[in-house]
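Below: one structure, written as C-alpha cells.
All protein chains but one are shown at their positions in the complex.
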Amino acid sequence: MSKDKLIFLAAVAALFALNFLSPSIDPYYYTIIIYIGINIILASSLNLINGYTGQFSLGHAGFMAIGAYMSAAVSTYFAPSFEGLMSMGAVGEAIVFVILLVIAGVAAAIAGILVGVPSLRLRGDYLAITTLGFAEIIRVIIQSLEVVGASQGFRGAYIFNNGMKAAQIPADMSEVPNTFFAVPKFTDFFWTYLFVAVIIFFIVNLMNSTYGRGFLAVKDDEVAAESMGVNSTKFKVIAFVSGAFFAGIAGSLYAHFNLYINPEDFNFLKSVEIVVMVILGGMGSLVGVVIAAVLLTILPELLRGVAEYRMIIYALLLIIMMLTRPQGLFGVKLRTRKNRT
Amino acid sequence: MSEFIQQLINGLSLGSIYALIALGYTMVYGILKFINFAHGEVFMLGAFFGYYLARAFGVAEPSITMALVILLLTMAGTAITGMIIEKLAYKPLRNSSKLTVLITAIGVSLFLQYTGQLIFGADPKSFPTIIENTSFNILGATIGTNQIVVLVSAVLLMYLLRLIVFKTKKGIAIRAVSNNMTAASLMGININNIISFTFAIGSSLAGAAGILYSINYPSIDPLMGLLPGLKAFIAAVLGGIGNFPGAVVGGVLIGLVETFTVGYLSPTYRDAIAFAILILILLVKPTGLFGKKDIEKV
Partner (left out) sequence: MNTLEINNCTMRFGGLTCVDKLNAFVGENELVGMIGPNGAGKTTVFNIITGVYNPTEGDVLFNGTSVVPLRAYQVAELGISRTFQNIRLFSSLSVRDNIRVSFVKSVKAGFFQSVFNVGKISDEEKYFDEKTDELLEIFGLSDVGDEYARSLPYGEQRKVEIIRALATSPKLLLLDEPAAGMNPTEKTELMSLIKMIKDKFGISILLIEHDMGVVMGVCERIFVLDYGKKIAEGIPDHIKNHPKVIEAYLGETHTDA
C-alpha cells in the first residue's frame, strides 16, 4: 500500500476517534468547526475549476443547492423506505447517509455537465456571468418548487395516510392524519472531515499525476496544450464535473447538519463567498485555499458585533488582493498578458 | 388586446432603461475588454443621488424644470463617481490579466452595495415624486406620464450619445481606441483621458437610468443595482458587445421579454428569463445579434 493511502487511512481513523469528543465541545464552536469543514470542501472544489483549470465559475452555490435539496428531499420523501436500514443502528445510518451523499454528488455532477459543456466556448467574464446565471436559474426553480417548500424553505415532508406527500400541509388535507419526516441529522465531525480528507487526497493525487498536468497546461495556454495532445474540452468538463460533485456533497452535509434549507442560503452571495476563499488563498494553491476557508469562516464570527461590515471587508479584500497580490496569499504568480490588439 | 398593449408599453419603458445601462457596458467593453461589474451600482447610486437631491430641494410641487435639474446633477455626480472608480480600481490593473480585473470589478460592486447599505440604510426608501403623474388611456391600456418621460428622455439621451460618439473629436477618439488601442496611442491620442471620458459618459447614462427607473419603480435600496445591471449586461451581449445600436436593441428586447414573461407566464421567472436568454445566445451566436467575430491569433 502506498504512503499516501496510509496517511489517508490514518487520518480517517483519527477522525473516527476524535468524533467521540464532539459531545464535549460547546455547540457554538462545534457548529463553526462543521461550517469550516463544509467551506473547505466548497472552496477546494471550486479551486478545481477556477484555480487549476483557469476557468471562472461564479455559480458554485448552485451546485451546492442541488446537492442539499436532493439529499434533503430524498431523505424525507423516501424516509419509510429507509426505516429498515435506520433501525440497524449506526451502521445502517451510515449506509443511508452514504447513499444520500452519492445521490447529492451525482445530481450536482450532472448539473456540472449541463453547465460545463455549454461553457466550453466561453472564457473569463462571459463564463463568469453564465455560471452566475445558471446558479440563479437553479435558485429560481427551487423557489417555485412546492415539493421542497418553495421560498418557505424545507424542513421535511409530510406523508399523509392516504399516500400523498407534501412539504407543507395543504388546506384541503388538514383533516387527513399524517406523519412528519424531518430532514435527519446525519452530519457530524467525522463525516464532514472525512470528505475534507477525501477532497484533499483527490486533489493532491490528481495534481501530482501526469494527468493533472493537463489541467495546469489548459490553464496556462490552451492552444499550446492542445498542440501537445491535451484535449482541453475533456479537462474542462472533468474539472466542472468533479468540482460540482464535491459541491453537491458539501450541500448534503450542510442540509443534514442545519436540518433546514432555504433557497436564499445558496444565493449569489454564497457563490461570491466561495470565490473570495479561492482568490484569497490563491487560485491553484491547495494549502492556501484551505487556510482561506478557515479564516473566512471564522472572520464573520469575530465580526458578529459589526455584521454590516462583513461584506465590505470581503469586497475590500478582493480589491486590495487584486491590486497588490493577484496570485493570492499562497498562490503562484499568474502570468500577466499585455493587451494585444 | 389592451393587455398586450399595456405589456408592450411597460416593456418598452423598462427596456429603454436597460438600454441606457447596456450602453455603458458596451462602451467600456469596447475599450477595455472587460465587464465593469460595478456598473449596476453606478445605476443604484444614480437613484440615491436623485433621492437626496430631490429631498434637498424639497420638491413640494413636482415640476419639469426641477426634474431636469435633478437629472443633470445626478448624471454629473455618477460621471465623477465612474471616473473615480476607474482611476482607483481599474487603472492600476491596465496590464493585468482579464481575470484580475474582473475580480476587482466584482469587489468594487460588492463594496458599493454594502457601503451603500451602511450609509443609506438597508431598508428600501421611497423615491419622491418629481414628475406629476397623470394617466392616459390608449386603446384600453394605461400609459402614465412617467412612462412617457422615461421613453422620451431615453431616446434623447441616446441621440445625444450618438452625436458625441460620431460627431465630436472625443467620440472619434473613443472609437479609435476601441478599435486599436496601440495604434490610437501612436496617433497621439491620450488613452487614459479617453478611458476616463468613456467611464464618465457610461456612468452618466447609468445615473440617468437610475433616476428614470426610480420614477417608475419608486422603491430604492442599495442592492437594487445588481439585477438591472446584470440584465443590462445580458442586453449588451444579446446585441453584440461593443456595438452601440446592438445595446439599445438588446435592452429593449430584454425589457419586453421580461414584462411579457411577468404578464403572461409567471412573475417567478422574471429574473431567470434574462439568464436563460443569455445562455441561449451564447450557445447559438456568442457574438450577439450584431457582433462581429474575432479571430484569435496564434
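A and B are the chain letters, set down in written order, and residue numbers restart from 1 in every chain.
By our rule, a contact is a pair of C-beta atoms (placed from the backbone, for glycine too) under 8 Å apart; a residue touches a chain by one contact, two chains touch by 3 or more.
Remember, predicted model here, so these are calculated numbers, not experimental data.
Participant: Of the listed residues A:114, A:223, A:303 or A:320, which contacts the missing chain in the full complex?
Facilitator: Of these options, the touching residue for the absent chain is A:223.
Participant: One chain is left out of this view; which of A:133, A:214, A:251 or A:326 touches it in the full complex?
Facilitator: Only one listed residue reaches the unshown chain, and that is A:214.
Participant: I need the residue numbers on subunit A that touch the omitted chain, in ascending order.
Facilitator: Residues 2, 4-5, 202, 205-206, 209-214, 216-217, 219-221, 223-232, 238, 284, 332-335 of subunit A touch the chain that is not shown.
Everything below uses one rule, namely that only the chains that are shown with their structure count from here on.
Participant: How about subunit A: which of its residues touch subunit B in the complex?
Facilitator: Residues 54, 56, 58, 118, 121-122, 124-126, 128-130, 132-134, 136-137, 140-141, 143-144, 223, 268, 272, 275, 279, 308-309, 311-312, 314-319, 321-323, 326, 334-341 of subunit A touch subunit B in their complex.
Participant: Spell out the residues on subunit B that touch subunit A in their complex, using ranges where they run on.
Facilitator: 33-35, 89, 92-104, 106-111, 113-115, 117-118, 122, 180-183, 226, 230, 233-234, 237, 266, 268-269, 271-272, 274-276, 278-279, 282-283, 286, 296-298
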